[in-house]
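Here it is, the structure, as structure tokens.
Here the complex is missing one protein chain, while the rest keep their positions.
For clarity, chains are labelled A, B, C, D and E in written order, and residue numbers in each chain start from 1.
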Amino acid sequence: MMQKLKNPRLFGTALSALFGYTALSATLGAQEYGSYEAFTESEGFALFAVNNLWILMAAALVFLMHLGFATLETGLTRSKNTVNVLFKNCWIISIGILTYFLWGFNAMYPGDFNGVIALGSAAGSMGLNLDVGLMTDAYADYTWWGDFIFQAMFAATAATIVSGAVAERVKLPAFMLFVVVLVGFAYPLSGSWQWGGGWLDAMGFYDFAGSSIVHGFGGFAALACVIVLGPRAGKYLPGGKIRPILGHSMPLATIGVFLLFLGWFGFNGGSVLSADPLLVSYVFTTTALAAVSGGIAATVVSWGVIKKPDLTMVLNGFLAGLVGITAGADAVGTYSAVIIGLVAGAIVVFSILMFDKIKIDDPVGAISVHGICGIWGTLAVGLFSAQSFGIQLVGTLSYCAFAFLFSLALFSLLKATMGIRVSPDEESQGLDIGEHGQEAYPDFQLATRSGV
Amino acid sequence: MMQKLKNPRLFGTALSALFGYTALSATLGAQEYGSYEAFTESEGFALFAVNNLWILMAAALVFLMHLGFATLETGLTRSKNTVNVLFKNCWIISIGILTYFLWGFNAMYPGDFNGVIALGSAAGSMGLNLDVGLMTDAYADYTWWGDFIFQAMFAATAATIVSGAVAERVKLPAFMLFVVVLVGFAYPLSGSWQWGGGWLDAMGFYDFAGSSIVHGFGGFAALACVIVLGPRAGKYLPGGKIRPILGHSMPLATIGVFLLFLGWFGFNGGSVLSADPLLVSYVFTTTALAAVSGGIAATVVSWGVIKKPDLTMVLNGFLAGLVGITAGADAVGTYSAVIIGLVAGAIVVFSILMFDKIKIDDPVGAISVHGICGIWGTLAVGLFSAQSFGIQLVGTLSYCAFAFLFSLALFSLLKATMGIRVSPDEESQGLDIGEHGQEAYPDFQLATRSGV
Amino acid sequence: MMQKLKNPRLFGTALSALFGYTALSATLGAQEYGSYEAFTESEGFALFAVNNLWILMAAALVFLMHLGFATLETGLTRSKNTVNVLFKNCWIISIGILTYFLWGFNAMYPGDFNGVIALGSAAGSMGLNLDVGLMTDAYADYTWWGDFIFQAMFAATAATIVSGAVAERVKLPAFMLFVVVLVGFAYPLSGSWQWGGGWLDAMGFYDFAGSSIVHGFGGFAALACVIVLGPRAGKYLPGGKIRPILGHSMPLATIGVFLLFLGWFGFNGGSVLSADPLLVSYVFTTTALAAVSGGIAATVVSWGVIKKPDLTMVLNGFLAGLVGITAGADAVGTYSAVIIGLVAGAIVVFSILMFDKIKIDDPVGAISVHGICGIWGTLAVGLFSAQSFGIQLVGTLSYCAFAFLFSLALFSLLKATMGIRVSPDEESQGLDIGEHGQEAYPDFQLATRSGV
Amino acid sequence: MKLIKAIIKPFKLEEVKEALSEIGVEGMTVSEVKGFGRQKGHTEIYRGSEYTVDFLPKVMVDVAVPDDLVGKTVEAIKNAAKTGKIGDGKIFVQPVEEVIRIRTDESGDEAV
Amino acid sequence: MKLIKAIIKPFKLEEVKEALSEIGVEGMTVSEVKGFGRQKGHTEIYRGSEYTVDFLPKVMVDVAVPDDLVGKTVEAIKNAAKTGKIGDGKIFVQPVEEVIRIRTDESGDEAV
Partner (left out) sequence: MKLIKAIIKPFKLEEVKEALSEIGVEGMTVSEVKGFGRQKGHTEIYRGSEYTVDFLPKVMVDVAVPDDLVGKTVEAIKNAAKTGKIGDGKIFVQPVEEVIRIRTDESGDEAV
């Protein structure tokens, strides 16, 4: 098998020390089966079926996160941009899965490569590579296709994060193109540094389910785009005053966050890459603890600082906790998970306020939630486990810097060529009419919020 | 065991040829256990437990599709008919499950019968039939009850499809009665032709998870009903002009489609009828690829033809891809899945435009999505696998024709007797007030859309 | 192992009599493994992995019920209290999981204790107790952590029920404090009487998944709170007239109920505490049958009594059926499940009307759905299985009385000290502005409903 | 210059707009209002309790016209909005002392 | 004939409607408006930034009455709508030159 396991050191941290066992997968190793049928009759088949089933269920849960992102972004933006937000999210999941099929999957998990730039197999590999070994435990604890669909659902996440940050002003075709390149090329490329067994993996970096590889990456891509794009019209008034632009539906935003919370059980739990009872149940526990701790911390901090319990901050707090625990969900203790969540929930409130102060306009708080808390989560593994803090720092900065610079370059290029921002007129009228000629809520009377 | 496996030829197509193995289930065959306890201690029990668990999870996912249908239909109709739409969907799932329990399940999977008309066991069978064999792998890869609940969730789908097409004008009691007969009688009857081992199965027809049996059936039942019922008032103006009637909530419509997409992993994945790692992961892959290809094609085509990227078309495109792949999700290659999805996504846009031109008023596009793409998907199996195109044509036409004629007759009868259409006054005021005396959004001001 | 299995008599009722087998788990018993690794290589590991996976999936489904509760409550209250409703639900799930981690889990499943008052292990146990035995089938059919996360998701449910009943007028800090004590202390305490092997368990009480322990408890806690709190301003007019206060979004309410229905497959199905194919598939079947029967009964009764098919009643009917079947989902026949659901669906309509007549103002019908139908469900086990009716009566009354009296005392204390009700001005302006300084739907024009 | 305020049934707006166009009135301002009058509201039920919806949706059309067009305008609206059933609405004619077009500073009859 | 426009607090509408009924005024047209005046709006916070809601919800009641009823009508509205707190609103009395009931072509005092 050329393909390396995604997280070869998954069992190699705190937990295995505590329980004194080595990886399940390690024992499966290289034996091959003559045919799939032979495999189905082998002793380990039932366990393989469980593991594979869990990967598929996890893929379904991660898929649901895309609905979560879509509704969260919709809820936290204005009604006049709703169709546009939903459309972008439809595009992202579509392109995410398709480009990953055509190129990304093979590029990201390339097995032997120089460790920095993976070019992937020829586009056709997915359709043709029907080697029996890929469907058995000689490959992994799940089939090649189970692997593909789970990873494909992950891939689109990075672009979704950017979507929220650039909402309400980005030109549709430019954004669509950006997504294709980001998800189709930059994400698998940098992902392979760690999950594909590249240079960061070789150095000993640890990022269980992607605090840096997915969230830090997405958050800093978002930051670059927002810098190139500028804030929404009317957000920052002359004289330093900030005029908040209110999200139009708190139920939609809340539905989004609950779905993301749910989906994260698949995101983190599935990253165990087997249904190992101990690990998956442990990861569920740390994930839930960090999420609610994030929510509680954001409640307390926003109440203390802003003087009112701000629902949108609590929602961001949940997500902050989830992003925070993503790097070390299997590697830190349960009390550490609570602390990681609490810190993330506090960080996110201050980060959002800070970005607003420096006029980085991020309607949904994506940069703070995914970027800043992604760094926090990655570093926390260095603080709360045996992992080296220094290596964690190098790893997270590598991802954030790469995403930032890549996006800065690409988005600047798009700005110079096709243009990335809708006209002021269109922005004030709303992108639904401007880009789509559609209304999201034609039956409802909308208030013009210029003071009214 | 009298009961035949649902898809006996499941392993008999492209995949098994590639991997050179025969059906898992085939090897389980006839051995019986003295008691359930004996079975739980048998060697195959863990595998049986996985398989059964997956069928149950798949049933839960298909259940969720009903929420998807409900929100999609709500989003694509006017706010004044919202309560009515939601109420109909509550009714459909209720009646779907109950009639399937009382009669449908036994009628649809009748084992030995004349192959055309299944009358089913006596109503009581479900409650009484507690033969141990039905709970073991002597029956299938899952228990009799697992089988029932999975199939019952499917059953209601056909009626849900009709619901969308007749929305905003159908009289509630007539529709409720129609649903009882369609789901309780016509669907199990025709379903048994194939999945019950009837004449189409004998002929060699292949419809993996129901492009024809469920979707074609529902779509053409919908077409018949719309013909009998007529278009919504004000949709088709004298002089051939079409006045679009706008759906009132794009977020609800989008939530609906994402939930349907998610549920389809259960719809198709569960139709493997076991947790077979290769097949289920493969079906997840083809399902996702076809769905996103449908979305992408609809994006491109609607942008090209209508000149704007129309969100509702993209949403329909996803569903078109999903319906398209349903017949052959386990039997076609991954690139074929992409092509099937692309074609379905293009077809659905043109089909919706075409039906509007011939004044078939279908608020949600159900006829195009389920009916037309159901035919396409069924035929595609003939194009992209070793399956005979001719037999696929016969099969799909049989289902569509039966559903169309049955519904035409039944709905005409209801029209002649109790009446199927609300009064023009009620239609203009909305069915929420007319049929239910309720408002869906009492706090919000609604715009009278007669131009304003 | 100190920890007792949650439902030791799970296999001891109707079903085992029919199938003549004893508990799976019983045979697993006491054997211990030297290390987790040894366990992973043991024969039963694959089955353990399935069972554990199902408990985790069930936990995820029960988590989703919290979104269901949140959207249901949002839909059935006014738009001006939406942020407040959503915020409360975020708090409940957060506190529910955290307090259960710190104290509740160990208090509720205490193993050896005096049977009445469980004080639980020291707060730290969760983080430290990493005994290998707790991760193997020497503990249960799932790991200690799987157990924790599943039970933790349950715990918050009781408070969520109260949330709906006191909505639109309760002071936020008081409610937040109430939740902490109810979920953190009263629920695990009384839960241990049965599920912890306490006095009710010893007496032979049977409550499969918590008709009394969770729903009766929550419903009667809600009743006490509503009595102390009083009705919403303007609900009961002088002269005995009732002025209904309309819920503001029927789609949100419907989404909530469908999600709850879905989640209940985990709530009941997970309470099998293993993936036992027979039991879980059977529980799925009875759960679905009771739910739809409840919906059908509520449709018929509301149409008959109120003269219009009332969507909100149908939604409550589904939930009534679900609460009703919860106590006996594994112990009653399928036809009994239908009858239990039908009766519950009828009861709930009359109960809602009755509570309105005696001026108990419960915006979402929580007292009727969870309290009254919780009692019905518990008693129904005495009617439709071999279980003693008398003991069922004692058990359900114990839970309802305890919850009622505890909440009455606590909420009265809060009333006397910090105050439990917002000012009339705030109530009329809405709690969103009053408690949170936020608007849920700033873009939409809201109708002042004082007649308009 | 007069301001004609017509309160009509919402579904008649399209016809009224066309009737006005035909007589050369090309501008108007419309608002959604609720009317209370001889036409009684309806009684609805929510969770078993009755309530009355007293105020019915109406549309108010404001049209400013030169004095000489008042009769024709009223007539046009009346004919277009009439269904003969209760609740058809009212037309009020009010004096306007000055009219200004903001864009051009024009005033008087040229401004409309 | 006069048109009385009363801008009142929304929750007073019910009482104003009843007060008008009592003096025999049985028709009115109501619209939801936003008012700006001495009564100041409130300051809210969204994600840490403050904003002011300047315009407060009010209801505008338009009632056309014959000249002789004007005094009584104004009095009735005033009494019903008063809370004594800032923001109670205003009543404007405007001339109406003609009133027509669309359904019957009646005009003048009979039309209301």
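Keep this in mind: a contact is a pair of C-beta atoms (placed from the backbone, for glycine too) under 8 Å apart; a residue touches a chain by one contact, two chains touch by 3 or more.
Here the structure is a predicted model, which is why all the values come from computation and not from measurement.
Visitor: Touched by the hidden chain, which of the shown chains?
Guide: A, B, D, E
Visitor: Touching the missing chain, which residues of subunit A?
Guide: Looking at subunit A, the ones touching the missing chain are residues 428, 433, 437-439, 445-448, 450-452.
Visitor: What is the set of subunit D residues that contact the non-displayed chain in the whole complex?
Guide: Interface with the chain not displayed, on the subunit D side: 3, 17, 26-31, 62, 64, 94-103, 105, 111-112.
Visitor: Could you list which residues of subunit B touch the chain missing from the display?
Guide: Residue positions of subunit B that touch the missing chain: 242-244, 246-247, 302, 305-308, 310, 312-313, 349, 352-353, 356, 365, 451-452.
One rule holds in what follows: only the chains that are shown with their structure count from here on.
Visitor: Go through the assembly and pull out the chains touching subunit B as well as subunit E.
Guide: A, C, D
Visitor: Given that subunit D and subunit E are copies of one sequence and touch, is their interface built from the same residue numbers on both sides (over half shared) or different ones?
Guide: Under half shared, hence different.
Visitor: Averaging over Cα atoms per chain, report the distance between subunit D and subunit E in Å.
Guide: Taking the average C-alpha coordinate of subunit D and of subunit E, the gap between them is 18 Å.
Visitor: List the centre-to-centre spacing of subunit B and subunit C in whole Å, with centres computed as mean CA coordinates.
Guide: Chain centres of subunit B and subunit C, defined by C-alpha means, are spaced 32 Å apart.
Visitor: Enumerate the residues of subunit A that touch no fewer than two other chains.
Guide: Subunit A, residues with two or more chain partners: 46-47, 50, 53, 57, 246-247, 249, 255, 308, 310, 312, 441, 444-445.
Visitor: Can you list the subunit D residues in contact with two or more other chains?
Guide: 32, 34, 45-46, 54-55, in rising order.
Visitor: Let me make sure I understand the interfaces: which chain pairs count as touching?
Guide: Every pair of chains meeting the touch criterion: A-B, A-C, A-E, B-C, B-D, C-D, C-E, D-E.
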